[in-house]
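Notes to accompany the following structure.
Only a single protein chain was left out; the remaining protein chains are all shown in position.
Showing subunit A:
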Amino acid sequence: MPCSEKIVQWMHDYLDGDIQKEEEQRLRSHIQQCEACREHFYALEKTVAFVENVSHFTPSDDFVKKVMYNLPREKRRVRWKRWFTHHPFLTAASLFFLLSTSSLWAVWQEDNEFSFSKQEHLIVQNHTVIVPEGKVVEGDIVVRNGDIKIEGEVHGNVTVINGHKYLASAGEVTGQIEEVNEVFDWIWYNVKRVGYNIAKTLTK
């Protein structure tokens, strides 16, 4: 048994690295003289060394994954934001796509006036273009925001934007008949037109 509580207290202060110089010297000289205290002190030092140097273990390799898997789901907004910062090219591409479609969409919305291609023999009644029976229209017809009724013949293409076509049994169209009523059709129609115009200028 050590000599006194005070000596033991000093031993612990020493092990905590929290001892006054003077006390440390007194502890040292006491330990040199007193075998019981020396043994007690060495036993403490040894204990600390044992505990300090006990093997360290590491958690499983997929520890992080398991923790992340068990977290509550994160906010959508953050996921999107991270995705955008990680994929700058796709972000730019989708932004471009968004802007171009929205401008076409705006044109689609604004352009509500009834109009049609001027061709011979055409009769107009209440936003309806009529190709009369027994008449032949030479060339393409485009009708915007109105309908077309074909009772005669059209030698060319017929396109109806935002409207309907009515083809009578006697009516005939030699080219293609197309109705464009949805905004996507409208966009597609524009894309095709641009492509067709490019092809036309190239062949010229």
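The rule is simple: contacts are C-beta pairs under 8 Å (C-beta built on N, C-alpha and C of every residue); 3 or more make two chains touch, one makes a residue touch a chain; residues count from 1.
In this text, contacts and distances are computed from a predicted model.
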| item | value |
| --- | --- |
| Per UniProt record, name of the chain withheld from view ["Extracellular solute-binding protein", "Amino acid ABC transporter membrane protein, PAAT family", "RNA polymerase sigma factor SigW" or "Nitrate reductase subunit beta"] | "RNA polymerase sigma factor SigW" |
| Residue of A:15, A:34 or A:142 in touch with the missing chain, whole complex considered | A:15 |
| Absent-chain contact - pick from A:33, A:60, A:112 or A:203 | A:60 |
| Footprint left on subunit A by the chain that the document does not show | 8-9, 12, 15-16, 18, 40, 42-44, 46-60, 63-64, 66-68, 70-72, 74-75, 77-78, 82 |
